[in-house]
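Presenting chain A:
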Amino acid sequence: MTWDDFVLAFFSWQIVSEAWPILWDGLQRTILMSIMVVPLGFIGGTILALLSTVHNPWIRWPAAVWTDVFRALPPLVLLIFLYAGVPFTGLEISAWGAVAIGFFLNTGSYYGEILRAGIESVPRGQQEAARSTGLTRWQTMQYIVLPQAFRNVLPDLISNTLEVVKLTSIASVVALPELLFQARQAQSVTYNATPIVAAAVIYFILLWPMVRVLSRLENKALASRR
Partner candidate 1 sequence: MTNWERFVDSFFNARVAVEYFPKIVEGFWLTIVLAACIIVTGLAAGLLLAVVRAFAIRPLNLLIIFVVDLFRALPPLVIIALLYFGLPAAGLSMDGFVCAWIALAAVLMAFSEEIFWAGITAVPKGQWEAARSTGLGFLQTLGYVVLPQALRMTIPPLTNRTIAITKGTALASVVAVPDILGAANAGVSFSFNPTPLTMGAAAYLVLFLPVVIFGRWVETRFAWKR
Partner candidate 2 sequence: MAIVEATGIHKHFGALHVLKGVDLVVEEKQLVFVIGPSGSGKSTLLRCLNRLEEPSGGAIVVDGVDMLSPRTDINKARQRIGMVFQSFNLYPHMTALGNVTLALRKVLGLGRAEAEKRGQAALDRVHLADRAGHFPGQLSGGQQQRVAIARAIALEPRVMLFDEPTSALDPELVGGVLEAMRELRQDGMTMVVVSHEMAFARAAADRVVFMADGAVVESGTPDEVFGNPQHERTKAFIGQIGRH
């Protein structure tokens, strides 16, 4: 294989321009999906984290087990279970529906674990001080604990969000036409690897800034722990 053949097979402008409409279509869907699943997971996570602070063990323990179970289950398994398994009961779930539920369960558990650690990182004295000024339990959570908790685990939250956006690529397995799926389509039509390379480049351009920011934040967090 000559260099020219190589360029033609992996970095062909011709192919990129032909496949661009379908790639763009997929990219939009990837972005839309991210905008949908990140808040969904975040809401799920906040609920789980709050449940983990409840004193009643009948609430706290199921929340903990739930979190660990969905952290132990690979997200792709969950997604395929919802998409390919559940319809056997007669209950049809669309690819979007499966993604929404699957990410809510999986991502929610990850956000939940991070936020729980954040809440625990706020010294007890903060809560006691707030309660002693007459704030209710919920007000203390809302104004004192949660803001500090968010700040303490901000790098982890961003890191998880990055992972969630990357994870949307598994939706291609259940035929949701997002970026990777469309790239695969284009690749099989053109018999050329360029569309997949293009998808990789798009992901990289999209997510690199986030990786850089994270790297900075993580190093800072580390320096302060010395």
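By our rule, a contact is a pair of C-beta atoms (placed from the backbone, for glycine too) under 8 Å apart; a residue touches a chain by one contact, two chains touch by 3 or more; residues count from 1.
Regarding selection, all candidates are chains of the complex that A comes from, given by their letters.
This is a predicted model, so every value here is computed, not measured.
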Touching chain A in this complex is which of 1 or 2?
1
Please name which positions on chain A make contact with candidate 1 in the complex.
1, 6, 9-10, 68-69, 71-78, 80-81, 84-86, 88-90, 162-163, 166-170, 172-173, 180, 183-184, 187, 191-193, 196-197, 199-200, 203-204, 206-208, 210-212, 214-215, 218-219, 222-223, 225-226
